[in-house]
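In this view, the complex is presented without one of its protein chains, the others remaining in place.
The chains carry the letters A, B, C, D and E, assigned in the order they are written, with residues numbered from 1 in each.
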Amino acid sequence: MNSDDFNSLLIGRFQPFHKGHLEVIKAIAGESDYITIGIGSAQYSHTFENPFTAGERHLMISRALKGEGIERYFLVPIIDINRYAVWVAHVASLVPPFKAVYSNNPLTKRLFQEAGYEVRASPLFNVEVYSGTEIRKRMLAGQEWRDLVPKAVAEVIDEIGGEVRIRDLMKGLL
Amino acid sequence: MNSDDFNSLLIGRFQPFHKGHLEVIKAIAGESDYITIGIGSAQYSHTFENPFTAGERHLMISRALKGEGIERYFLVPIIDINRYAVWVAHVASLVPPFKAVYSNNPLTKRLFQEAGYEVRASPLFNVEVYSGTEIRKRMLAGQEWRDLVPKAVAEVIDEIGGEVRIRDLMKGLL
Amino acid sequence: MNSDDFNSLLIGRFQPFHKGHLEVIKAIAGESDYITIGIGSAQYSHTFENPFTAGERHLMISRALKGEGIERYFLVPIIDINRYAVWVAHVASLVPPFKAVYSNNPLTKRLFQEAGYEVRASPLFNVEVYSGTEIRKRMLAGQEWRDLVPKAVAEVIDEIGGEVRIRDLMKGLL
Amino acid sequence: MNSDDFNSLLIGRFQPFHKGHLEVIKAIAGESDYITIGIGSAQYSHTFENPFTAGERHLMISRALKGEGIERYFLVPIIDINRYAVWVAHVASLVPPFKAVYSNNPLTKRLFQEAGYEVRASPLFNVEVYSGTEIRKRMLAGQEWRDLVPKAVAEVIDEIGGEVRIRDLMKGLL
Amino acid sequence: MNSDDFNSLLIGRFQPFHKGHLEVIKAIAGESDYITIGIGSAQYSHTFENPFTAGERHLMISRALKGEGIERYFLVPIIDINRYAVWVAHVASLVPPFKAVYSNNPLTKRLFQEAGYEVRASPLFNVEVYSGTEIRKRMLAGQEWRDLVPKAVAEVIDEIGGEVRIRDLMKGLL
Partner (left out) sequence: MNSDDFNSLLIGRFQPFHKGHLEVIKAIAGESDYITIGIGSAQYSHTFENPFTAGERHLMISRALKGEGIERYFLVPIIDINRYAVWVAHVASLVPPFKAVYSNNPLTKRLFQEAGYEVRASPLFNVEVYSGTEIRKRMLAGQEWRDLVPKAVAEVIDEIGGEVRIRDLMKGLL
């Protein structure tokens, strides 16, 4: 990355990283020199909403992108802070310089706009199915979920026992 | 990275990333499948001890490693927490799985040993000169510092106005 | 304010400051030498519940009170802490000394009573209409809200683009 | 307690400590040399969910156990942290060494298992009636609750005006 | 304050507010429509460096300014955060909008400059004598300090027993 590169920022929770995320990154890659992928809610894990640690998500994403031959990206865990008035400054201090933000989240868009950044709509790919919530529900119910994530992600989830973790966490709560 | 890879962890503040750091990483790379490089004290910037943000350091390191053809690494900012009894768990949750830690810091070594990790001595390269403190002092004094850092790092520091920042921060305090 | 003055404390979120708040302050002013107005949840902004920053609310209130000729007050932002056992000590350290608290909130009343303060019921003025929630709903729906707030507050909200902010934040979430 | 003792850990909120808790402790005491009783959510008080401070709960439990002649225990307040990846390390740093954890909570069980501890199911005693929620509801409704807690606990609650506190906190909110 | 007013920001710790501070404010007042006075390190009190609470400092300043007939100001306590990359956003969210910052502190100047604000040098008035440190030392040593602060500030310090507090805090530590 050089100073006149067009670097983009994309933030997600990636619980887990799925084929919809991958398609978004491929699409943005066509418009950017470098993409910074922020792993949001990095401090959370071991809940149904956020089962995987930031480190596990880091591994999922880097293996999946390697499988696709995507190399010009930065991967940065971002711990949530709920004071939205300082959130953009917080993010900007943790990631390499960027010129545009891709997001469909109204709060994210508004905050980056107020701070003077260019905000672009993130492309959408079959959001009902390619959805973290949908995948986690299927894991819990013992249904097929592997076709919704890149092959490399399914391997990581198997290595770390991800399905059993989600079921254990919800045991007796259903 | 696959589950039977030998992944190593190295943590530093990299204020800034210099040739000594680079030599350490090259040496460790020869013994590891993947290296996770933790950018410590990630929340700090704009002081003499920690002039550069985590994002700026991320950029320095990734450009320098690209220049060396090193590709099998993860780069992870790590915010300090001063409760040492939970520090290893904190780090472990933010980075991909690792099997050994390289460090010469007594506290770091002790904490990872208590937690059951293999700890290896980090190789040392001319530590009096290849030193962040030395480099920052030279920047402040207007002395030559560029030969102590990889060329890509000097470029990043120039792009972000790093020398002026350090001098501004210390103005009137010397 | 002198040491034998009767200083009162009133805490609200003021999202936004409306005519009901103003009437309460006028009524308390008749019973007090000075009123300290605590701007609660000061760390929050950019949500539907708390759209305005503490600084923006500070400006609304001071302009509205100036318009009414009210001068004997202190305006103090108060960041929430959710440990109620220390909350009164937290508030007391941030504001000038006070002798009574006006509140209708059961928790606030109980906490100040346990700490030995005099607690008085806050007067109520048409609380269904003069309500921050009602005003924010009207802004969102494009309905008339300006007659519920002092003229000076409407001006501040217009200057900072408050209506658009609320609509942006909720876009796609309705 | 000596180093070869079998020390157990039991964590609860104890809002308030009731006869079901007491039966659990008696049962665990038969299998352990020492029991560490962690008072969870120690930072909270003055809400319907958590009406009593950690200090008040400490007093309830120690008086109730004294009344039963139970002496081989440690009582430790534990402030919540919501980063589950470091929670076990947090707890382990605050309490004396322990070899097994008694719990029926899926998250607690999973986290201690991942950290390598033995986890045992906590015995259950009439959980519909011996329940903190049930007791707090009865206090609020002015119904009989004293037969659900040890006599010593009822005395503590009376000394600190616990019933009035719960009713005050919910005044106007029902 | 209207939207085209020229509002200035001045931040200090004011431990205590002295005649040098007052002169600075008078000078800035001549160049500004409104001055926002930020009470820094608002969370600290009861140390030699920071003996007075934010609330006590609020009272000192407002009484002193009233004595001078200065009315067009905002007084805002500001809790320190040591992440300098987000500090300007933190301050900006707590205070009414401002166009210029008065400061002689190198870090403050640099941070506001990076964020795009106009920074002006703060005028200086006999800084060896009109100094919080000097005043606190004199209080501790039982020497004359009252001529260094506005009369209204000396009254507040006497009302709250400020001299005795400072001596108590240092008892046995000298």
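Quick note on the criterion: contacts are C-beta pairs under 8 Å (C-beta built on N, C-alpha and C of every residue); 3 or more make two chains touch, one makes a residue touch a chain.
Everything quoted here is computed from the prediction, not taken from an experiment.
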item	value
Visible chains that the absent chain touches, using the contact criterion stated earlier	B, C, D, E
Given B:A85, B:L140 or B:M170, the one touching the chain that is not displayed	B:A85
Hidden-chain contact residue, picked from the options B:H21, B:H58 or B:K109	B:K109
Residue, one of C:R83, C:K99 or C:R120, that touches the chain absent here	C:R83
For subunit C, residues in touch with the removed chain	83, 85-86, 88-90, 92-93
Residue numbers in subunit D that touch the chain omitted from display	1, 3, 42-43, 45, 53-56, 58-59, 62-63, 71, 74-77, 79, 92-97, 159-160
Hidden partner chain, residues of subunit B it touches	82-85, 104, 106-107, 109-111
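To be clear about the criterion, only the chains that are shown with their structure count from here on.
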item	value
Path length in steps (a step moves to a chain that is touched) from subunit D to subunit E	2
Longest centre-to-centre distance from subunit C, chain (CA-based)	B
Which of A-B and C-D has more C-beta contact pairs	A-B
Copy pair subunit A, subunit C: interface residue numbering same or different (half cut)	different
Centroid spacing, where centroids are CA-atom means, of subunit B and subunit D in whole angstrom	44
Where subunit C and subunit E are represented by their mean Cα positions, the distance between them in whole Å	25
Shared interface positions of subunit D, touching two or more other chains	83, 85
Each pair of chains that touches, named by its two labels	A-B, A-C, A-D, A-E, B-D, B-E, C-D, C-E
